[in-house]
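Here the complex is missing one protein chain, while the rest keep their positions.
So, subunit A:
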């Protein structure tokens, strides 16, 4: 049996990953890598992390048997990994608590973050409030409009939200400005990156902190049923909930893994965020990965109804897992996601985040090819409270 040991010492997942950053940031990345390596081998750090995961975030989250959805779809037994039940309403806080503790360990008192849907921003603002860190969050103008409530939440938590007008005013532009802010304030500021993207060691650190999702899922299903699931589905923006869910299953080859990207207005339009459908490697935000870009290497805008999936790149590890075929990447359109959001709300009484609704929508398709002896786990990465206003508008326009 081969053991999966990605990334290598240079932060490579096969040909992907690496650290393509200005020299000014290199020392901070090296420091972070060292601090992280020491922290995870320090029982006191691990204990503190677990304390907050349990007592503050509310882990472990249930692996809920969705009986109604199972009956409705008439296929496999369906389980929902309830990341929506975490404090602040999404998986994002699994990572921010870990990185905030690292920030303190590195003797830094300030934090910068980017946010798309606002969930990562809220999760960062929350742990900064908890641990007494100063917090600046960059958010695209368009996303601030789509996710007003989360902007207010961050401010209520004491963070400063800075609006980004460049480009399409979405996640990519927020990352650019967060990186520029970090370059300028790197001596006393840590960048809490919100997904498995960016330069090494971020894709590894974020994956590791998020892998609590997959570890719990594995234990829970083994305990309930004595065997591993047949398939696991997660949505992919940058890909942190998906990597966190998939990572502990990578060597369990019998478990099929599906990553669901945002199909926006459809793959036949150029308004989508499905990066892995037509892989096109390049370098953005410090990492080599597949991108939406033109033939001259200019990055193109991504489109998705869901602010959290609206990103023209994807974590380098996903690019690698796509190449090896270990994970199958598929795409779900805006319309399909909205329908799935309504459907889960009505069958299970759970309003999923628009991001997570992409995973639900694909589960509905996959269920048709599976039978009742099989089991399917869906990562319900977040709850839909933040999206309710937007969904109301979308449905009224129909």
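Assume a residue touches a chain if its C-beta (ideal position, glycine included) is under 8 Å from a C-beta of that chain, and two chains touch if they have at least 3 such contacts; residues count from 1.
Keep this in mind: contacts and distances are computed from a predicted model.
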Legend entry - "Tryptophan synthase alpha chain", "Phthalate dioxygenase reductase", "ABC transporter ATP-binding protein" or "Acyl-CoA dehydrogenase" - which is the UniProt name of the missing chain: "Tryptophan synthase alpha chain"
Legend entry - Per the touch definition above, residue among A:167, A:266 or A:279 touching the missing chain: A:167
Legend entry - Interface with the unshown chain - residue positions in subunit A: 10, 18-28, 166-167, 172, 176, 179-180, 183-187, 281-286, 293, 295-299
